[in-house]
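Here the complex is missing one protein chain, while the rest keep their positions.
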Amino acid sequence: MEIVLALVIGGLFAGGVYMLLRRNLVKLLVGLILLGHGANLLIFLMGRLIPGRPPLVPVDATHPVGLFADPLPQALVLTAIVIGFGLQAFALVLARRLYQSAHTDDLDQLRTTET
Amino acid sequence: MTPAIASEQQPANGKSWLHRLNPGWFVALLPLSLTLFFAGLICRVAAGEVITGSYPWVPSLGVNLSFYIDGLSLVFALLISGIGTLVIIYAGGYLAGHPQLGRFYIYLLLFMTAMLGLVLSGNIIALFVFWELTSLSSYLLIGFNHSQPKARASALQALLITGGGGLALLAGLVLLGQVGGSWELSTLLTQDIVIQNHPLYLPIVLLFLLGAFTKSAQFPFHIWLPNAMAAPTPVSAYLHSATMVKAGIFLLARFNPILGNTPIWQCSLTATGAVTMLLGAYLAWQQTDLKRILAYSTISALGTLVLLLGVGTAIAVKAAVVFLIVHSLYKGALFMAAGAIDHETGTRDINQLRGLRRVMPITFVAVTLAALSMAGALPLFVGYIGKKLIYEAALTAPSAAWLLTGSVLLTNTFTVVVAGLVAVRPFWGQLKPTPKPAHEAPLSLWLGPLLLAGLGLLLVGLLEFVPSSLLTPFLATSATAIADELVRVKLAAWSGVNAIFWLSLATLLAGIGLYTGRNGLRRLLSPANALTAIGPERIYERTLAGLQIVATGQTRLLQHGYLPLYLLTIVLTTAGLIGYTLLTRYGLNIGTHWSGVRMHEITVAVVILLATIAAVVSKSRLATIAALGMIGYGLSLLFVFYGAPDLAMTQLAVETLTVIILALTLYHLPRFSRLSSTAGRTRDALVALTVGGLVSVLVLTVLTVPMQSRLTPFFAENSVTLAKGRNIVNVILVDFRALDTLGEITVLAVAAIGIYALLKQQKQNEQNE
Amino acid sequence: MNIFVLLPILIPLITTIGVLLARQRPRLRRNLSLGGAGLLLIIAVELLVLVWRDGIQVIQVGEWAAPFGITLVADLFSAMMVLLAALMGLGVIIYSQATAEQRAEHFGYSALLHFILMGVNGAFLTGDMFNLYVWFELLLIASFVLLVLGGRRDQLEGTFKYVAINLFGSILFLVAVGILYGVAGTLNMADLADQLNSLPSGLVTTLAMLFLVAFGIKAGAFPLFFWLPASYHTAPAALLALFAGLMTKVGVYALVRVFTLFFTQDTGYTHTLILIIAGFTMVTGVLGAVAQTEFRKLLSFHIISQIGYLLMGLGLFTTAALGGAVYFMVHVILAKSALFLVGGIIYKLRGTYNLKQLGGLSILYPGLALLFLIPALSLAGIPPLSGFWAKFALVQAGLAAEQYVIVAVSLGVSLLTLFSMTKIWAEVFWKDQPGKETPVQAISFIPHQAGVSMLLPVGVLAAILVVIGLLAEPLVNLSLLVAGQLLNPADYIETVLGGVL
Partner (left out) sequence: MHSMILSTATRYLLPLLLMFSIFLLLRGHNEPGGGFTGGLVAAAALVLYGLALGLRSARQLLGIDPRMLIYVGLLTAVVSGLLGLLSGQVFMTGLWSTQTLPVIGKLGTPLLFDVGVYLVVIGVTLTIIFALMENETDSKTGSLKEE
């Protein structure tokens, strides 16, 4: 199954990079979102895949029984998702404000600070 | 800083004589006491003693404030402080009432400190520190009249040329120190054989020469010196004739025992010196501006000094020491006098000056004395001794003696012309009206020139009639310090009718002849002078302009403003570095991980991939948002399949929020339009697929490495017992790695503050408009 | 176990919460902000003293032993960086009293400054790779918000580029951390240093490349720096001083940390690469500066150029070189920030940053000229100011390592730096102001209209620069100690992991 997920990650990165290189303000952000998804899935996969069991300790046990998924990558991905959300939300609103201010969503038109 | 100057501006009626003195007299007390101090050391040094001492400065880098006072340093120190005293008095008169006089003195004293530090340093890094400070103070002083663009440009030129040389010197010094094993001069002086046999010897010498030649205005770096005449005349007299430009000479002399006596050293010095000497002298007599005449003649003198050091025989070194002193005396005097003339008449153009002899008698005397010394015309003057020694050195040079003698002869002929231009032309004949009605300069302006010129006479007297005085042994120790062998000095102005006498006579006659025929000759030579149009000056300008063009071009090329291209560059850099490193350092090594593929998982994976494609190709914003949502939800399903319910819930919630925000923000943005060309799209698609492939490969490569998490067993073990929670993921978030979560919610908080500011600010901006 | 390792993160956080809660009461808010920054500086001094005297300090947050919990570590390098951050923070906060607009303050200007300090200090002190990611994101988002406060079009545009490129960098960082865990099974830096040695070096080197790019973007290295000249110059001077001083340096800090602590398997490859990047960064940065005629743009390009020197020290990878780079870091943070702050004063006086429209200031305000000249000459490496010792140390180390090309490049760049500094000097201070007769007399020594809050920070920075130049020994000594500690990580690893394992 890892190979399938590796392909999914690759696909997300390919799509993300393609969108990242577009001239459109929004597409660029879509690209970043796709890349973010890819990165999250990648970290998740790095804990190796253990189907089924969540890392929960049964009520009357002191530690988890049998095979369980690696909780650390989950925690990392969770944090990364939330942080990513904050940054993406900010970037989206920024893009909207930029559009309102510059009246264009074409990045090639947005070069005033460097010329 | 200004009260003393303010009083200077007012008419001094009814004030005591003390108040009428310019502030220079008081400032001069400082260098005067230094001069006396150094003079007091002559005894010890003349006896052959080397006075040393050392204080740690930056011991971690091996840099100490050491001093090393031998004959060579003391000669320089005396010149610096002595001429400095006179120049400071002079400047007080020259810049009387100037509102920035205080600043001028600060710069001048900074320079003096730096110059003294340079010649007295016993640590080569400390020496470099002072070396750079002289460049800096020279920059500030050349640009003193900074409202004139010319002054600014000249200051910059001097700084760039000497600063560039300085950097080369730094590299040279560091290499020298590393080869010689110390930054201390006293140690290095014992290491000459080690250093000269080291493979780095050649680069060291070249770097040193760059430093010395730029500083001492050797061809082709000489161009900054005439331009530096934009500085107030006290500066020209002090820095650009008597002292700073001699720093390069000092450097060559100081390191001659360590680096010298090799063919490369001698050849480069002799050749460069000869060219500079001739060129300077040739250009000098063709000028009409007094200061420029003197500046070119200074270049010539510096060339002579380098030449003499290059010849390197005992007699040449002796000649160098004497000529160094002689030149400083007469050139300092002439510069100051030129400034006095400028100050009192309003012009420095020799075509406008005539008959000043009557109105400026004292200045006239001073200039005449100095010019006679310069021309080396009469055995009465120390200049004659200098000239004599130079001829002697040239005649006895180990190689190319006749060539050198010829060059010296030609140079000296030109020098005689220059002397005439300075001393005869402005003073004799009918008085011509000048921009300012000419009258004699005040005491402060003629004292310096007269004293320096007079000293030329006095020295001869000392040498001639008091042979056992301190002076000769002192000069001998100086020469010995340079030559690294015992040099005997026995100087006499008159040594009978010999080859040198005839040479001197020939020089004088040729000079007088050339002086009378100079206008004709100048016309004759004017076509040749067109060649100077492609000289170093032009190269400097071109380089500067070229630099500007390259800089602008490069910046436009790199910082072009197209964000997608920036991102492309970064993506390609990333992919290139990682792909190259992976392939060359590790190789392709991907395992196959087909174990346990289940249908529903494959389905979700395919859905995610399809949604990705949809998000990429879709032309509608809503469809893109929907596709993004699909991907997010697909991911949360995957998380569910692989035992991550918390993650799935979070992903689900965040995805929903993102979709809402996307919908809200994109509402007013225009629909997607096709902006890039097909070629561009193809290129990007190729890049994207490469990156995607690379990431997949990387992931699969990493998965071949067996991984044993070192952390997970601990979490599993202690989650309940110590952290009292059964949901290990949550325990990690709020306990094991709570600091991450604290950071995370802070990020969220800042993001919210930012979004709020973005949106509300807009409202305020609109209200303001 | 030492509280001082934690406080540099905690104090800004608590201050910022206080400032936010007190948003209706300007005076209280201001005092809180100043007090927090002042306290932070005291703590930072204390921390450095402690580390210098007693060695590396460690806190295992939540009492979870390394490598299981998150470790905060203060070695000399971290402590020094924290001190610099605190100093810059206090300086900029004082300075901002005079310049920050009411409106920016309304949207949380001073709170955001403290958020930046929190993120920066967190990044300097953490001993955990993922935690480092979190702090990076914090200081990124805070800098995003600060850059757009004001909402002008150029700010929005510049910030968008800044955001886009840096978010890409963050994603790379995240991927890199993920893979790091995927191969080594741990996130603690000290533990990583142990674990990575037993892994195939080719794979580790590949991973190192990922970090090189991710941190290279933040540091503003060639060819990843585009975001910096695109955005920085749209910000007010006070902010720029902080950004110039700290933001890119965090990237450099991270590079130094990972490339001394655990990516040292194949230094012949990785560090040579860093050296090449260093050379290009220097050259392209300084040429960019030469091309500019706007105060902030010119100095922004210089930031890049100087990053090159820092990377040069890392790339040479000897104690002398790294020591030189550490000294350079201190020097450049102080000098660069001081220059931006002087720029702010000039803007206050004349209302423009355009060199062509400025002039005459050397006569009018000799003191201001001096305040400019000290950091400018320092930056250009004129002895005996601090920049010279930095340059000298690096040149010496480079020559000792027989890396002649990079030494030649660095010396050439140093001349161009001098050139571009004299450009500002000649245009702003020497030249007459266009269209105006420059008075012959000074108006006053310093421009009093700038007020104490603007002049004091600049004065203090300039004074420090003079002191660390003239009396360079203590700082040089410290820098070499820092370098020694970085190059011999055994002590660090031992202290962090303690008795465990």
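Side notes on the structure shown:
Note that the chains are named A, B and C in the order they appear, and that numbering of residues resets to 1 at the start of each chain.
Here is the rule we use: a contact is a pair of C-beta atoms (placed from the backbone, for glycine too) under 8 Å apart; a residue touches a chain by one contact, two chains touch by 3 or more.
This is a predicted model, so every value here is computed, not measured.
For the chain excluded from display, the touched partners among the shown chains of the whole complex are A, B, C. Listed residues B:202, B:622, B:664 or B:686: the one in touch with the omitted chain is B:664. Considering the full assembly, B:751 is the residue among B:223, B:638 or B:751 that touches the omitted chain. The residue from B:477, B:573 or B:730 that touches the chain not shown here is B:730. Residues of chain C in contact with the chain left out of this view: 1, 3, 6, 10, 13-14, 17, 20-21, 59-63.
One chain is missing from the display, and on chain A it is touched by residues 54, 56, 78, 82, 86, 89, 93. Chain B meets the missing chain through residues 645-646, 649-650, 653-654, 656-657, 660-661, 664-665, 667-668, 722-727, 729-731, 733-735, 738-739, 741-742, 745-746, 748-749, 751-753, 755-756, 759-760, 762-763, 766-767.
Everything that follows uses one rule, which is that only the chains that are shown with their structure count from here on.
With A-B and A-C as the two chain pairs, more C-beta contacts join A-B. Separation between the centroids of chain A and chain C, computed from CA atoms only, is 29 Å. Measuring from the averaged C-alpha position of chain A to that of chain B gives a distance of 51 Å.
Annotation for chain A: residues touching 2 or more other chains are 20, 25, 28, 38, 40, 42, 45-47, 72, 79, 83, 86-88, 90, 94-95, 97, 110, 113-114.
Multi-chain contact residues of chain B (touching two or more other chains) are listed as 559, 561, 563, 567, 571, 695, 702-703, 707, 709, 711, 715, 737, 740, 744, 747, 750-751, 754, 758, 762. For chain C in complex with chain A, the residues that touch the partner chain are 130, 133-134, 137, 140-141, 144-145, 148, 151-154, 156-161, 163-164, 167-168, 170-171, 174-175, 177-179, 181-182, 229-231, 233-234. By the touch rule above, chain B contacts chain A in their complex via residues 559-564, 567-568, 571, 592-598, 601-602, 605, 608-609, 612-613, 615-616, 621, 624, 628, 631-632, 635, 638-639, 641-647, 650-651, 654, 657-658, 661-662, 665-666, 668-670, 672-673, 675-676, 684-685, 687-689, 691-696, 699-700, 702-703, 707, 709, 711-712, 715-717, 719-721, 726-729, 732-733, 737, 740-741, 744, 747-748, 750-752, 754-755, 758-759, 762. Considering their complex, residues 1-2, 56-61, 99-100, 103, 125, 128-129, 132-133, 136, 139, 143, 146-147, 149, 152, 155-156, 159-160, 163-164, 167-168, 170-171, 174-175, 178, 547-548, 550-552, 554-555, 558-559, 561, 563, 566-567, 569-571, 573-574, 577-578, 581-582, 585-587, 695, 698, 701-703, 705, 707-711, 714-715, 735-740, 742-744, 746-747, 750-751, 753-754, 756-758, 760-762, 764-765 of chain B touch chain C.
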